[in-house]
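Let me begin by handing over the structure; questions about it come next.
Of the protein chains in this complex, one is absent; all others appear in place.
By letter and in written order, the chains are A, B, C and D; residue numbering begins at 1 in each of them.
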Amino acid sequence: MEAFLHQVLSGLATGGIYAIVALALVMIYQATHLVNFAQGEMAMFSTYLAWTMIDAGLPYWGAFAGTVALSFALGIAIERIVIRPVGNAPVLAVVIVFIGLLVILNSVAGWIYTYTIKSFPSPFPGGSVLGGYLSRHELGVMGVTLGVLLLLFLFFRFTPLGLAMRAAAQNPVSSRLVGIRVGWMLALGWGLAAAIGAVAGMMVAPIVFLDPNMMAGILLYGFAGALLGGIDNPAGAVAGGLAVGVLENLSGAYLVGTELKLTVALVLIVGVLVVRPSGLFGRVLVNRV
Amino acid sequence: AAQKKYSPGASDSEIKVGNINPYSGPASAYGAIGKAIGAYFAKINDEGGINGRKITYITLDDGYSPPKAVEQTRRLVEQDQVLLVFQSLGTPSNTAIQKYLNGRKVPQLFVATGATKWGDPKGHPWTMGWQPNYQTEARIYARYLLENKPDAKVALLYQNDDYGKDYLKGFKDGLGAKASMIVAEASYEVTDPTIDSQMVTLKASGADTFFNITTPKFAAQAIRKAHDIDWKPLHFLNNVSNSVGSVLTPAGLDKAVGLVSSYYLKDPTDPQWADDPGYKDWLAWMKKYNPDGNLTDTFNVFGYSAAQTLVQVLKQCGDDLTRENVMKQAASLKGLSQPMLLPGVKINTGPDDFYPIEQMQLMRFNGKTWELFGTPIGG
Amino acid sequence: MTAILEVSGLVAGYGAAPVLHGLDFAVPQGGVATILGANGAGKTTTLRAVSGLIRPAGEIRFAGERIDRLSTEDIARRGIAHVPDGRGTFVHLSVEENLRLGAYTRRDPAGVARDFERVFALFPVLQERRRQQAGTLSGGEQQMLAISRALMLRPRLLLMDEPSFGLAPLIVREIFRIMRAINAEEGVAILLVEQNAGLALELASQAYLLETGRVVVAGSADALGADDAVRRSYLGY
Amino acid sequence: MALRGGALLNVRDLSIRFGGIVALDRVSFSVPEGAIAGLIGPNGAGKTTLFNCLSRLYRPSEGTILFDGRPLLAAPRHRIAALGIGRTFQNLALFRSMSVLDNVRIGGHCRMRAGFLAHALALPRAEREEAALLEQVRLLIDLLDLGPVAERPVGALPFGTQKRVELARALVTRPRLLLLDEPAGGLNHEEVDQLRTRIRDIRDRLGVTVLLVEHHMNLVMTVSDQVVALDFGRIIADGTPAEVQGDAAVVRAYLGTPAA
Partner (left out) sequence: MTAPSARQWKVAGLALLLLFACALPFLVSSYRTFQLTSALSYAIALLGLNILTGWNGQISLGHGAFYAIGAYVAAILMDRWDVPYWATIPAAGLVCLGAGFLFGLPALRLEGLYLALATFALALATPQLLKSKHLEQWTGGVQGIVIMKPDPPFGLPLDQDQWLYFFALAVALAMFWLARNLLAGRIGRALVAIREHPTAAEAMGIDIAFYKSATFGVSAMFTGIAGALGAIVIQFVAPDSFTLFLSITLLVGIVVGGLASLSGAVWGALFIQFIPNVADQISKAAPWAIYGLFLIACMYLMPTGVAGLVRATAARLARSPRRP
């Protein structure tokens, strides 16, 4: 029983990092109706920027704020420079651009910072809580995740900008007709997604250590979590991320052993999606004729 | 003087050496080795080359993918016409190209993998390993355990690939009849974000000994996680990941106290070598030839030392730079010691012995440096 | 009589070959103009060019200023609302969100709230369905939504592409009554594309007949209504 | 009015709701074989929903639909076309990137047999079928004046033309019952006259029974043998055009008194 509880707790801890990555994916999805496969590498790159700032002597929170701001700007720049020219291209062409971006960021990070792992400081230092199975940092990550979730929720629910952003992603032509600056909405969406990604990266790095491949696996789980919860629902994405963490742990510990735990977790997720094709908490959208 | 004899890739002025390395993909951390080798050859060339011949080093990326390794190797052999393929990295990649190279009678020399299958002169006379193989190392820990903690309950964490499984096999072989000491095994995939869940499971097994068969990132995670969940087993760490600078420091030196590992190279981050002449030469070389390289990264010692061995072999070849002679010379290294090998560790090969380095020394981490104990031992 | 919208030499199309070959027309200040024409004549294309959805050549002036180089969003922000053909519903948003988007550029919350009341009074079904996913409305209901969304912008000029499309006869009359009212009471100018030529000519003061991208007849609505050819093919008597 | 035989379509007590909205409320009516029946009603009355039930896109909560005496609700969606019900859509549902010719050819799908293997191996069976289809499609394309645009991608054609493509596509399925959802939408007077002739031709020459949803009263009242009126999902009138046109409930809910 104790072991079970510990598996659940450590699953939640890992799930916490999936959840925050899932939030970044939800953000970009709401703004562009695409899932940005380069999101993880962008977060990784932001984290290296933070590391560089801290290495240069900046205090943690200074580097944190600096990184979030810089990532926001970089996100906008990427949209304007890299994504805009393929704005009218077929979806898969855009996906290929994402893949291009992914390999570029990964490769450049490896080139600049090498592939040796680096430790990254936590804003929530100190020992463990809850009987030693959750570190203070992991708890902090959950707090941050919930904070970001709340902000996103308020943003999309109550601000005209949030609504305009969703509208621009869905129907750019009609959005223009009501006066929405669609181009800026996309850029802003990228900026916000990059900023959230930066937060995610800085929360993840203390756990998995900083290296250019740090986000590869996590992005996948974040993706799975976001879809499991419903990609149009930030709260669902967080729940989905946490669920993936726990599910993976439990299937590893009790179902099949560690060798196939990922496989089993994925089969379960896909199974759930087959039954609920828009995710657990996603809205069922009807396209009628 | 003996008559000059050349195979493709060698001439009066040049020796072409090919290499494949994962400069991209999940194993790209190893790319440092390929670069270090190139940097060492640059130094040799600056110093006049080998018997007056410059080394042309052609290193290609295979992204740790066997099909790509085959393609790149064929390019090295058929297009670039290298004399030999040196330090090709990774068990899967080397397995993929072994048949081709042996069929073509091209030396596959000093492969950069610790799998056990590379020392098979009968079956694959053109393939030779270099580093102590994983099974040897694992057997050393097993022997230590049988001698010092015969009633241990052991938990294992290994990477689910040939590297992990080789260690596993060596360890079990080493324990022999007492393999039942192993009470828990867990594996992970390189794509896993963390191994936290595995660590929790292993702790729950009640084990008091932990054999940590992981690559650097996961090793650091495991060391930290064990500390965080207050699990204090006798902790064996495979030498793949025992770098003070790139594993123990990120994990937290205080959390690594008491770790047991083994080595055959000098750890560049270990203060005990600060005044060692071999280390100082290495450092000078790093500064001059590999300035982008990471001074804490043992891969830079590994590549440096492996390249030194090849240089020795090529020197021994003299003017007979045929592929046959390269293999012959590679198989006649006797008691060779190198500046960055641990004192006492010697390189020995023979027509029936394709395992150049077979000794390692156990060591324990004291919070600052590794303390060697005992003498270099073979498996 | 000054014109709020003046178009001259309008050439526009999709890709290489133009669809419109130099149109000249105008919408009087506070007036109603209508464009008639057969299927594929270029009526929709004309409206798209005016609101910048396709890049035109030629000159388009709105309230005296050139708008033919402006982006669609800037044109909308100047007060031109467009009820597009096919309705342009945000199908995955709720009815209320669709309407809120209509008022996106406005900064007078009180006025917006009043306009919500106004469109709900016009189309009570929209109020009943304010939380419904707009894409699940019936075709006619979506048409009502599109018109309401345009009204929420508080436009100075309304571009209407077949507003009666898919609406029940009763509602069609209602819509025309509304157009007449906002035109008369609020001075909103209207450029109307409509298949129901009888109603359109009744509402409009100016009328243009389009054939394969050219204005072939232009004049007062009454004159056009009296034209034999127009009568036969567009009015049916 | 020349009706052959009994009811081709028989709808009994059909109900469907979406959340709180009752879109169809115990709707019952029938259409005799060979008739042209108009279906009218205010926006949101449930006309398209009824069509969607007939083509099995929606699953009614109650009621039955008999087509040629057999229960329709037992058939899977993709069998509907083969059973003999063809339709067009209110807001167009064409395959936008395909040419007009290919769009129309898709209509033949349900009448063809050759499968993956026959096509992959280019067996004569498959080729014969394709040739026969092409012939039939060419005829219809000519009939509906689509010849000049046959090779053009359908997405860029004028609305009215696209509607004709849909009609052609539906006819290639060789329906016994044709469901037309607002075919006159966006057509001018002259074009509506053509449409009227076409609908009659389809019934008279091809023997197809037609169920027509339309807000264009002139068209409905002149072409239909029978008119059914819906309001809030309920039948409020069912009879000859004249009867329905004069029906007080219909006037109140739908037609209104013509503006003075």
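Everything below uses one rule, namely that a contact is a pair of C-beta atoms (placed from the backbone, for glycine too) under 8 Å apart; a residue touches a chain by one contact, two chains touch by 3 or more.
Computed from a predicted model, the values in this text were never measured in an experiment.
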Chains on display which the left-out chain touches in the complete complex: A, B, D
Absent-chain contact - pick from D:8, D:65, D:126 or D:202: D:126
Sole contact to the chain not displayed, among A:164, A:196 or A:224: A:224
Contact partner of the left-out chain, one of B:63, B:170 or B:233: B:63
Hidden partner chain, residues of chain A it touches: 35, 82, 85-86, 88-90, 92-97, 99-104, 106-108, 110-111, 220, 223-224, 227, 231, 259-260, 262-263, 266-267, 269-271, 273-274, 277-279, 287, 289
Missing-chain contacts mapped onto chain B: 23-26, 59-61, 63-67, 70-71, 74-75, 78-79, 92, 95-96, 98-100, 160-162, 165, 189, 191
Positions on chain D where the hidden chain makes contact: 55, 57, 76-82, 87, 89, 93-98, 102, 105-110, 112, 114-116, 119-122, 126, 129-130, 133, 169, 173
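FYI, only the chains that are shown with their structure count from here on.
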Chain pair with the higher count of C-beta pairs in contact (C-D, A-D): C-D
Where chain C and chain D are represented by their mean Cα positions, the distance between them in whole Å: 30
Whole-Å gap separating chain B and chain C, where each centre is the average of the chain's CA atoms: 75
Chain A residues counted as touching two or more neighbouring chains: 288
Sites on chain C at which at least two other chains make contact: 136
Chains that touch, pairwise: A-B, A-C, A-D, C-D
Residues of chain C defined as touching chain D within the complex: 14, 36, 38-40, 85-86, 125, 132, 136-141, 143-144, 162, 165-173, 195, 197, 232-236
Interfacial residue positions of chain D with respect to chain C in the complex: 18-19, 21, 41-45, 47-49, 90-91, 156-161, 182, 185-191, 193, 215, 217, 253-256, 259
Chain C to chain A touching residues, read off their complex: 51-53, 71-73, 76-77, 81-82, 84, 88-93, 97, 100-102, 104-105, 133, 135-136, 149, 153
